[in-house]
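One structure, pasted below without further comment.
Removed: one protein chain of the complex. Kept in place: all other protein chains.
Right after this comes subunit A.
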């Protein structure tokens, strides 16, 4: 595959950094973004802009007016549309090199492995807004051996962590199980500053791009937290937990679990941040 003149121009700033070889890795790369919301919107936009060749988008929600304060992949004109369609339209307009694959469904123990296998995604971005999905994605990635980026945002802050099989902790190493219902407010109850999703979502996209390039150090072995009000980032070192229920020495979880918990925000009850 030879880069066209148009590609040399479109990706010129990338190629100066990591060469045509690096750009070809991105164009051959496949990233799955689960949730086209506050995190998934900026993440998917930057992946598409960078020329990641295949981007999968999973969401079962429709665009609501209250989403637009942070979900910048959607527009006023797309209110009422399926989020996957709105997102796909925006990404294809941004960069026609990108093949966008949409999954208008919610992830569960049945659908998630099928979606990951559908395009044999190289890297997965957890851009969901609820704990059942977060544990499900973690477990599917650990059991399937897929690298992924976890993130969560609420109010003025967020956190993110990258899991690569065999390197450092998984999400469950740190957060061993679901918080009790009601213990953690949803973003509908608590609020979220849209730009916080931008900061954390962009970090997730950066991790995916670094993974595809094989360049730099990933956020494995540490949880990065962000507080917008104090403008403080903390990189908290976290090791692999030998007692982890899924990736520890004697794991008790061998298959995916469909946890039940009311999810955030959505009128159809299946939201993304």
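Following the convention adopted for this analysis, a residue touches a chain if its C-beta (ideal position, glycine included) is under 8 Å from a C-beta of that chain, and two chains touch if they have at least 3 such contacts; residues count from 1.
Just so it is clear, contacts and distances are computed from a predicted model.
Peer 1: Please identify the absent chain by the protein name in its UniProt record; candidates are "Sulfurtransferase TusA family protein", "GerAB/ArcD/ProY family transporter", "Dye decolorizing peroxidase" or "Putative hydroxymethylpyrimidine transport system permease protein".
Peer 2: "Sulfurtransferase TusA family protein"
Peer 1: Among the options A:9, A:118, A:189 or A:258, which residue touches the chain absent from this view?
Peer 2: Reading the full complex, the residue touching the unseen chain is A:9.
Peer 1: Quick one: which of A:19, A:166 or A:216 touches the chain that's been left out?
Peer 2: A:19
Peer 1: Mind listing the subunit A residues that contact the chain we can't see here?
Peer 2: Residues 3, 5, 8-9, 12-13, 15-16, 19-21 of subunit A touch the chain that is not shown.
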